[in-house]
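Below is one structure, written out as structure tokens; the observations come after it.
Every protein chain but one is kept in place in this view of the complex.
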Amino acid sequence: MSTTRRGPNPALLVLTYVGLIVLCGIVLYPVMLVCKKAFEPGSQFALSASPVPTAVTLDHFRELFTTRGGGGELLFLRHAANSIVVALLTTVVGVSLSCTAAYALSRFKFPGRKTGLTMFLVVQMFPATLLLLPLYVILNKLGLLNSIAGLVLVYSTTAIPFCVWTLKGYFDSLPRELEEAARIDGASPWMIFRKIILPLSRPALSVTALFSFMTAWNEFIMASTFMTNQTKYTLPVLIQSSVTEFSADWGLFAAGAVVTSVPVMIAFYVLQKYLVGGLTAGAVKG
Amino acid sequence: MSELELVGIRKLYEGVSRPVIPDLALTIPSGQMAVLVGPSGCGKSTTLRMVAGLEEPTAGTIKIGKRDVTNLPPAERDIAMVVQSYALYPHMTVFENMAFGLRIKHLPEAEIRKRVTAAADNLGLTQYLERQPKALSGGQRQRVAIGRALVRAPKVFLFDEPLSNLDAKLRSDMRREIARIHQQSKTTSMYVTHDQIEAMTLADMIVVLKDGVIQQIGTPVDIYERPANRFVAGFFGTPSMNFLSADLTATGERQSARGAGFEIPLGHKFSGAPTLRPAKESVDRIVVGIRPERLSLVGNADDVALSGSVAMREVLGAEVVLHLESAAGPLTVRTDAGSAPRPGDTVQVWLDPKMVHVFDGATELRL
Partner (left out) sequence: MITVVRQLRDFAFGAALAILIATVAFVAVRNKELAARQIDLATRAASEVAAARGPLPSVDAGLVSQPSPSVKRPYLRVRHVYRHGACRQLTASGGVNDKLFYDAINRAERTGVFAELVRDGSGRAIAVTSSEVMTSCGATEPTPMWAVAVTAPARPAPYPFLVIIGLLGLGIALSAAGALLSGADGRAARAGTVVGIAVLAIPCVLWQAWVATIAIVLVGGSLALLQRAQLTDRLATGIRIHRTALGFLAPAAISMIVLVAAPFVIGLVLGFYDHHHGTWTFVGLHNFGEILSGGGRPLDDPLNFWFILGVTVLWTVANVAFHVTIGVALALLLSRPWLRAKGVWRMLFILPWAVPNYITALIWKGMFTGEYGAVNSLLEAAGLDGVSWFSSWATSFSANVITNTWLGFPFMMVVALGALESIPKELYEAASVDGASAWQRFRHITMPHLRPALGPAVALGSIWTFNMFNVIYLVSAGQPGGATNILVTDAYRWAFERGERYGMAAAYATIIFGILLLWTVFGTRIVRSKEPS
């Protein structure tokens, strides 16, 4: 619907911009509110609807960073460390276990290839929450509840299919002549993978790793279910626990939300152009 | 040595009824460069890839130096290939690209360095050794690809239309490079192209393919002067050969080709002509071929004349190509520039009957 000859109808122009600004306001309002709350004193949420803080204080941030837990350690740092470790391990496990499979699905013909592809796609689409209960029972039996290792295992159930699909899509786009030349040069398939494919895939590997990290970092319900010991909480659980039914400190919540979200939001903006690419293959989750 | 032998090669793709290559047999003597030419889809690239081991023949055997390599992977065939898209490893320097195959064989570092620098010197790449492929021009990249193949000192070189991505000037330069290297290394080579000039200039033997079937094998001169059938005759030579339909008539012992507006005496050349026929008044369809450069505006004693009107005139600088319309059909004539006729003029062109090629009207084979 482009009118390339004259400009647009001025009424339409005004209407469009007004509409966009209004929608933008709706979109930004909650975010501004939480930022305001992070700096406004008091533990109640939004005594006024205005997104501008009436007074600015760093108390909430101070409280966030200096609260100590039962064992005397800094609570926030401890939970941040948990989150970092879990997310990092998930990423490493996810990417390293998936890259060879993605290559096989991209390049080799073998019986069951189509089924394998469909399986990875299906697993990726279906929510991990369906497996929450069996995983809980299994981890309980194995004594892995309340452990970083257990949570990493659980996160890997979605990390691996996602990594396989994304990397496969990327490998599909690499020209085959390079591999043929390497075969003629005498390289074995494993050598080709290590020396030719992987070095050429650094961008895709980085993007996949970053997405996996972000997904693990933002995950709430499984962390909340599997980590019952307070020292093992990850950041999402900590943040959620500051606004329960019984005691709600919205200032602390806001400060924690801001600190936790800003890094991943920046990462998201850097990566957002890669999101749509995988969508036609049904591979990318928000 | 390293003779390349293909026997009974057949290639059939799944879901396609006709085989791409029904039954191919070819022997390339050791040290010779064989060029496979033919139009798109004739199966020349497929044949090359089967020799390389990148595709499997449905049937048949491939032997390199008497060694059966049909079931071996490319790595074990001791071959090297240069392809149209160069296929250089983008993340490695020129040196590393050339050294890759040698490193896999665990050659000592000193030996690798020696071979790579020697090849680089040979190809004029020494100052580029530490660059990456993206910093090189097309011609330089192709040289690196050739260098990568050279250092391996394989038994067989394979070339898959390596010059098709280059512009005309670069192409002729690289042609000379390849010819020079072949002279030096004397490695058995199989070269695939659709360009007849490359075939003519590079080949020790030319293999003409059409629809997966070998039309003729021979030296460039053979192919040009004695084409085995109409297809080969028409494929080589620019502008391509003129073909005139005619009837083979025999008057007593003398045969001649009689067509619209001409009669060309054929002498005793065709004693084994078409089928068993009493050498009397018999009529058979044939096709007479005459190359444009063999038609002249000036006639000699025994020449036969054809007349036609000039439809178009192409000036190529030193030469002029005339397109005539004659009773026998369209004719192309190559002649010197100068007093060449203009469009619309009626001219007579002369041909020497000894210079014509005669093909069976039905089978198109040479007679």
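Going in written order, the chains are labelled A and B, and every chain counts its residues from 1.
The rule we apply is simple: a contact is a pair of C-beta atoms (placed from the backbone, for glycine too) under 8 Å apart; a residue touches a chain by one contact, two chains touch by 3 or more.
Everything numeric in this text was worked out from a predicted model, so none of it was measured.
Peer 1: Could you list, sorted by label, every displayed chain in contact with the chain left out?
Peer 2: So, taking every chain into account, the missing one touches A.
Peer 1: Check the options A:Phe61, A:Tyr233 or A:Trp250 and report the residue that touches the missing chain.
Peer 2: A:Trp250
Peer 1: Could I get the residues of chain A that touch the absent chain, sorted low to high?
Peer 2: On the chain A side, contact with the omitted chain comes from 1-5, 7-8, 13, 16, 19-20, 23-24, 26-31, 33-34, 44-49, 96-98, 100-105, 108-111, 116, 119-120, 122-123, 125-127, 129-138, 143, 153-154, 156-157, 160-161, 164, 189-190, 193, 217-218, 220-221, 225, 236, 239-240, 243, 248, 250, 253, 257, 260-261, 264-265, 268-269, 272, 275-276, 279-280, 282, 285-286.
By definition in this document, only the chains that are shown with their structure count from here on.
Peer 1: Where the CA atoms of chain A average out and where those of chain B average out, how many Å apart are those spots?
Peer 2: Computed value for the inter-centroid distance: 58 Å.
Peer 1: Quick check: in the complex, which residue numbers of chain B touch chain A?
Peer 2: 52-54, 73-76, 79-81, 83, 85, 87-91, 100-101, 104-105, 148, 152
Peer 1: Quick check: in the complex, which residue numbers of chain A touch chain B?
Peer 2: Those residues of chain A that touch chain B are 175, 177-178, 180-188, 191, 195-196, 199-200.
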